[in-house]
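Missing here is one protein chain; the remaining ones are kept as they sit in the complex.
Should a chain be cited, it is by its letter among A and B, assigned in written order, with residues numbered from 1 in that chain.
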Amino acid sequence: MMMTRRRVLALAAGAAALPVLQLLPTSAFASVEETQKMIDDFAGGQELQSGKLTLTAPEIAENGNTVPITVEVESAMEGDDLVQSVMILAEDNPRPEVATFNFTAMSGTAAATTRMRLAKTQNVVALAKMADGTVYMDKKEVKVTIGGCGG
Amino acid sequence: MEKLALAAGTALCLAITGFVIVTASADPVDDTLEIDGAEMITRAPAPEGHPFDEVLSGWLFREAETRATQEDSFENPGMLAVERGAEIWETVEGTAGQSCASCHEDASVTMADVGSTYPKWDADSGKPINVEGQINKCRVENMGAEPYAFDAEPQLSLTAFIKHQSLGKPVAIDLSEGEMQEWWEKGKEFYYTRTGQLDFSCSSCHEASMGKYIRADHLSQGQVNGFPTYRFNTGGMVSLHNRFRGCIRDTRAEMPAAFSDELMALETYVTWRGTGLSVETPAVRQ
Partner (left out) sequence: MSNAPRPRVKVPKTASAGEVIAIKTLISHEMESGQRKDKDGNVIPRKIINKFSCAFNDQEVFSCDLDPAISANPYFEFNAKVPESGTFKFTWVDDDGSVYEDEQKIEVS
């Protein structure tokens, strides 16, 4: 599976001009390779499948410091048809890890919403691990705009 | 000077040393703000003498996720500050052994009109007074407590709590009291005076360029009916005078002090510019 670093949107150009984002990194940004390694570790050799897992995120985030994301996996959430966990990664943040949701049969459905930080326009990746070991992936590009007003 | 890699449509841009107002514009959204089912007034006919026909809440200029966060009082993190303010309301402080509630009892009754009618004329100081000023006046004169420093966490939380009691009420300040009209005039003059290295006035962005974009920010009318406001940017509450100072800093001008005569005059004038809009405190903005 190949991931290409997406072209940074023209909207976000001039990012260096104003310290708009709070999330100014002191270290280098995470690499696509680093993200790939985390995906491989999570998948444990399983082939990544698509379908079943849906990651919902705004196409354009009004502020990268607070971006709502929702993951949902089609599953009966009982017996063998159970989602164990969903990991969220961000390719171009200072670190790729965002969060890992752990579900149980008591969850009823494998769905969760949270709010995350995105340092710039990038892909957000979600991976779901089922009880039988299969792994699903979904990915969305979120464009992070640079506001005009830092106040 | 910053070097800007401009957005598409460079030719359409008016570049002013780092700030760019794109001539492209977008209408405010056609949407209704309901907070827990209660409808807010986000569009109101402008009062006489207003430059616009209609006053518009800043909520109408925000993206869907920002708007949605304000529509559910549970999802709105600004409500954490309101809850904290409710605790402060009940807390005894100072030498007189009093809390806000000792005198004012149930805030939902006694403070119901405060958020929609301040700033008011304060005959003692001969100036307009806002909610933050009234809180400090009460603390010093009635509670025997220290006044809050500007933007101290309890000042933000208590102000948010008090103004929230007026949620949904239309802004209506009384300019006939004392010298409010003179202060309104002073505020108007300040509003239209260009300042800073960028040579911007408040009206440059919020009147002449309302609906256009500064980089990716959709410029609103600069209404103040939702302050203190929760900002996604800082993940915290922002007071009105902090926002005033932030805007002025962005024009690269010297910033007047919070609660200075200049900014109290500006608060008086800008609050009037939002006459008829519902109090939205705590609003959610980007």
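The rule is short, and it goes like this: a residue touches a chain if its C-beta (ideal position, glycine included) is under 8 Å from a C-beta of that chain, and two chains touch if they have at least 3 such contacts.
Bear in mind the structure is a predicted one, so any value in this text is a computation, not a measurement.
Looking at the complex as a whole, the chain kept out of the display touches A, B. For the chain left out of this panel, the touching residue among B:S25, B:T91, B:Q181 or B:Q197 is B:T91.
Which of A:E34, A:E74 or A:E97 touches the hidden chain is settled by the complete complex: it is A:E97. One chain is missing from the display, and on subunit A it is touched by residues 22-27, 65-67, 70, 77, 90, 93-95, 97-109, 111-118.
The omitted chain makes contact with subunit B at the following residues, 74-75, 77, 79-80, 83-84, 87-88, 91, 153, 232, 234-236.
In this text, only the chains that are shown with their structure count from here on.
Subunit B meets subunit A in the complex at residues 2-8, 18-20, 62-66, 68-69, 213-217, 219, 231-235, 242-243, 245-247, 249-250, 286. Residues 10-14, 16-18, 20-22, 58, 60-63, 65-68, 145-151 of subunit A are the ones that touch subunit B when the two sit in their complex.
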